[in-house]
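One chain of protein is taken out of this complex; the other chains stay put.
Chain IDs A and B follow the sequence of writing; residue 1 opens each chain.
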Amino acid sequence: MNQKKNQWYCLLVIISLFFIPRLGYADKWGSIIIPAGKPIQIGLGSMLSGDYASMGIDIKNGAEMAVLEKKSILGHPVILQAEDDGCGGPTSVAIAEKMCNNPLVVGVVGYMCSGGSKPASDIHNKYKVLMISPSSTAMELTSRGIPVFFRTCWNDATQARCAADFVIKNNWKKIVVLHDKSDYGQSLAHDFMNHISKNGLKILATEGLTRGDKDFTPILTKIKFMRPELIYFGGMAAEGVLLARQMKRTGIRAYFMSDDGCYTVKDFIQAGGRATNGCYVTYAKKPDAQWVKRFESCYGHCQTFSPQAYDATNILLEAVTQTAKKQTDGSLIIDKKVLRDEVAGIRYKGITGEIAFNSHGDRTGSVVVIYKVVEENGKRFFKQFAH
Amino acid sequence: MEYLLNPEILIAQIINGLTIGGIYALIALGYTLVYGILFMINFAHGEIFMFGSFGGFAVLTFLSNNGFSASHPTLSILCAFVVAIIIASSLGALLERVAYRPLRDAPRLSPLISAIGVSIFLQNAMMLFTKGRMQVYPDIIPENFIEIGWLSISCFQISIILGSLLLMAGLYAFIHKTKTGKAMRAVAENREAAFLMGIDVNRIITITFIIGSALAAAAGVMVGIYYTQINHMMGFIPGIKAFTAAVLGGIGNVPGAMLGGFFLGLAEALGVLVMPAQYKDLIAFGLLILVLIIRPKGILGEVVSERV
Partner (left out) sequence: MQVEQIFRLTLPKKSILALFLIVLPFMVGNYWSQILGDIGIYIILGIGLNVVVGFAGLLDLGYVAFFAIGAYGYALLASPQFGIHIPFWLMLPVCIAFGAGFGAFLGTPVLRMRGDYLAIVTLGFGQIMRITLNNLDPLTNGPRGLLRIDPPKIGDWIIDTPIKWYYLIIAGIFFAIFVANRLDDSRIGRAWIAMREDQDTAEIMGINVLKYKLLAFSIGASFAGLGGAIFASRQGSIFPDNFSLMVSINILCLIIIGGIGSIPGIILGSIILIGLPEALRGVQQYRMLLFGGLLVIMMIFRPTGFIPSARKKIEFEK
């Protein structure tokens, strides 16, 4: 009996040894081959269900619009492969693996949240699959030398600097900084504070809020007695709009300024009512108005990042069009390194402006401007206030 | 630290604390009533609070859309409360019947796990229904302020504090002055003896759930009007904090839950003055652990039936 046992185990070990050579990675850059008759897939990773689903679906719509307009490249149809990335964690990692192992995916528009893009970018770097994010703004994404990562949005430092410059210009001296203790909100708040301090202004206080909490009257009461001129908030509209309302409630007479997380008509302007009048928000320059009309006729109200997603998708499509070569058997071959270099050196006129990338993958000449919530002719909206 | 010496800040924070404390107290009462009778933490109570809030939202949005609320603001708000209470009470009674009653004789973990399941189910049901988006209570009545020097007190805050005190007083009177209330106390003290005395135990338990849910619904509508933003997760953390409040005051003890609620609210509001605001939630959790280690019976002592 023992002999038989040993024989079986030996057999197993021998068979398993067969597989070890396969455990290494294939040649890193290599090429993508789209067989004849197969579609070219553009991957998309954003949050399609859950807390930020409306933003995620909006991003998907932006990408989808670009894909539907392009229809095909060199005889191969182009389709969007959208996946729910759960805004970070193991889901994003799993989706990244899925995209990178899909032989028909030429690149991914994603991921939505910085928390998802961070681990996903490591995976994309392993497989050398392009990744263009429309909305991940964390600085770490472009500071680690990952050649396949690009973004069509701004980064945290740019947005914070814009806000800080505006504050300095207005000579607001007593500033309180709040943030929602998220990767995004806290990073913005810190960058903002750094810029402000560099110019000699003092921050009265910095406090973190708890995401999901509704009652900010205790902390605002504490702040009220510091008599600030401005409250800067790094975070999303869910907390931002409550802050704007409760500021009025606690009787704080100060300006309120926030980031693109509050650049949303439904969740900030409408949800906040008159309390949001006069609030400042930073965001990119408004996308091309004609495009917005076209988008809204198909998908409803355009939110924060669909323009960036549209541009990101088109950059991918453009790069593929330029670098794909048709082979004699009808298939397409795309050299990954050439594709990447094409994107890196691209000069694209997008609906969000001229797009080019620096050596780190950040968008050059990224323009963030100040908006103010105004009420004109009975309508309340974001009006561009300053550059 | 110097904040604590400034009377204006102190008074303002105390009012803030009592406001949120009143909400915690109302929700805590639901926990404490159910625990006193069934020895079970109704994990889904926070979700009943959430459903009540959404019920009020539905009513007010409907009334605001057809202009009724513009002409009859107080009546509209009353409607909102009534409908919310009906929805929440029905939900509470349904849960008791479907998810808890079958497990009354099961091992202790079973109803607890079932309650967790109900909680998850309700949260996700609402999430699917609202597509995860925040909903906003329409502005029905304007918020007036009483200004005294630097102090600015919202009349909403006063309403919430007074309203919750009134409801709690009503509950206390009900429990101590009516026959049903007496029956509730009897069942809480000794279920078998009460049954032998001719009390319909199942009916009393259902009534307990209904009352607890009604109070939570009232809190939900108040929260909706005051904070305006509601979403499917709004019951989760307040639920845990309200349970903390119930334990603080002494589980099963009605005045204890009220006391615990206000105490917790004050602790949070005043705590923010002395520590960074991002640690606010730790106050509740820390208090919970402290109470359970140092004085598990709570401030006013437990009122639970004898463990046979």
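Just so it is clear, contacts are C-beta pairs under 8 Å (C-beta built on N, C-alpha and C of every residue); 3 or more make two chains touch, one makes a residue touch a chain.
Note that the structure is predicted; figures quoted are calculated from it, not measured.
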Sole residue of B:N124, B:N144 or B:T178 that reaches the chain not shown, by the stated touch rule: B:N124
Full-complex contact with the absent chain, from B:P7, B:G170 or B:P296: B:P296
Options A:K98, A:K174 or A:K286, residue touching the unrepresented chain: A:K98
Touching residues (missing chain, whole complex) on chain B: 39-41, 98-99, 102-103, 106-114, 116-125, 127-128, 240, 243, 247, 276, 278-279, 281-282, 285-286, 288-289, 292-293, 296
Where the missing chain touches chain A, by residue: 4-5, 8, 11-12, 15-16, 19, 22-23, 25, 49-50, 83-84, 88-90, 93-94, 97-98, 100-102, 115, 118-119, 122, 126, 138, 140, 144, 181-183, 186-187, 208, 210
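Here, only the chains that are shown with their structure count from here on.
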Between chain B and chain A, distance of the C-alpha-averaged centres to the nearest whole Å: 38
Contact set on chain B toward chain A in their complex: 3, 6, 8-9, 12-13, 16-17, 19-20, 127, 131-134, 136, 139, 143, 145, 147, 150, 152, 154, 223, 227-229, 231, 233-234, 237, 268-269, 272-273, 276-278, 280-281
Contacting residues of chain A [partner chain B, same complex]: 49-51, 53-54, 181, 207-210, 212-215, 217-219, 221-222, 224-225, 238, 241-242, 245, 249-251, 267, 270-271, 273
